[in-house]
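Moving on to subunit A:
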Amino acid sequence: MTRRNFLTSTLIAGFAASFAWSPVASAEEIQVGSHMPLTGSLARSGQSFREGMLVAVKMYNDSQTKHQIKVTLIDDETQPAKAVGAVEKLASDGAVAILGGYGSNIVGPASDTANRLGKVYITAGAVSEELVQRGNKNFFRINNNAGYLRGFEGMVEELKAQSVSIVASTREAPMLLAKGLEESLAKKNVKVTLHPFDPAITDFKPIINKVKLQDKSEIIFMSAYENDYVGIIRAAKVLKPGVKLISGAWSLAIPKMYQDFPDLMQNVVGTTPLPYPVDMKDAEGQAFVAAFKTMFNKDIDYAATLSFVKTMVLCEALGRAADAGTLKTGGLADEVRKTKRSSVLGPIAFNETGDNPNFTLAMGQHREGKIVLVSPAEQATGKIAYPGLPW
Partner candidate 1 sequence: MLRLEDVTVRFGGLVALKDVSFAMGAGEILGLVGPNGAGKTTLFNTISGLVRPRSGNILFEEREIGGMALHARARLGLGRTFQIPQPMHHLTVRENLTVAQVFGAGKSDPARIDEILQVMELAEHAERDAATELALQELKRLEIAKALATNPRLLLLDEVLAGLESQAKRRFIAKLRELHQRYGLTIVIVEHDIETISTLCSRAVVLNFGQVIADGAPDDVFRNPAVVESYTGTADA
Partner candidate 2 sequence: MLELSQQAIFSGLLVGSVYALVALGIALTFGAMKIINLAHGELVLLAAYMAYFIESRTGWNPYAAIPLAFAITAVVSIAVYLLIDRIKLHRELNSLILTFAIGIILTNGILLVFASDVRSTNSPVLQDALSFHTVYAMKGELTAFVVSLAVMSALWWWLKLSWYGRAVRAVSSNRDAAMLMGIDPRRVELAAFLVAGILASVAGVALFTMSVVQPALGPALTVKAFVVTVLAGVGSIPGVFCAALLLGVTEAMTVTLASSALQELVGMVLFLLVLFFMPNGLFGARARRG
């Protein structure tokens, strides 16, 4: 093994490789690159992304015989410079498109690089508005801030709540969502109070006490991450503010949170595409759940689902472009743009900026280890417990 080969092979996640090197002889092989945060601060999401992507690639390759898609995955370590390096390496190794990573600050520069190299870049983990305002014609994304926003907003409307307290981490994505909600809920005459907090703080009692004594809101919305959720709910459990519901954004309405912190999660509501135990209504969703179970021996989660959908969308566009013979001549971006399909995340279609304006998430409520979809009404699998609190 030459040194370069050694280096290269060690950088490619072994799992991806095992799929990559079992092509059907007659099929045309299409090379796709991917960078994801397998290590670093977003590693948990990155690992789920990887799993969802691998399932999608396998399902696509098994579903037809004309094209075989081969994915090469590089760990970007949750660092922008490494993601940029990864995109360059993948492009120079012949990838025709990039399946993107997680976090706007990483996806931003990585997709810039992909654009400069003329490669299509698709992601499901970057919600910053800046990304779709760059005029990058090769950039596509499945989810966006607006989708999370609509999910929660819809629930507030259904519950006819008059006041919301938002407790938001000053990190990028949480703040973006919090600011968006503050604005849009205010337009609907809901009283909103925003409490930004530094990610370093751990004692949330002073904030919750403000909610309790000053805001007197009906709903607490947490725009933050796992460790913050635990601290906030615990503080709320102690102070028992007179709210009717505790809710939050990503990584909250997931089974693992209930497994780790059963005392805190009961009745807590978070954004989620799916109930738990998973109950898929369409065939693709059922196949996804089954394949995921076979490959990883566990249930699908939210990030894996996002990644699955984005990968499926790209695979199908790749197939169409290859059929049309435009893959080498820059036709891929047009084919992605033509996407119009339903998915486990709802309808997918891209506008001219590459955004998916249809993206909306449902709200799910923790109930005795299960997650019940409680909003919007048409997707609900159960009635919301409202008022419903962990205490």
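Basically, a contact is a pair of C-beta atoms (placed from the backbone, for glycine too) under 8 Å apart; a residue touches a chain by one contact, two chains touch by 3 or more; residues count from 1.
Keep in mind how these were chosen: all candidates are chains of the complex that A comes from, given by their letters.
This is a predicted model, so every value here is computed, not measured.
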| item | value |
| --- | --- |
| Selected neighbour of subunit A [touch, this complex] from 1 or 2 | 2 |
| Complex interface listing, subunit A residues touching candidate 2 | 41, 43-44, 170, 195-198, 200-203, 205-207, 209-210, 213-214, 226-227, 230-231, 234, 237-240, 260-263 |
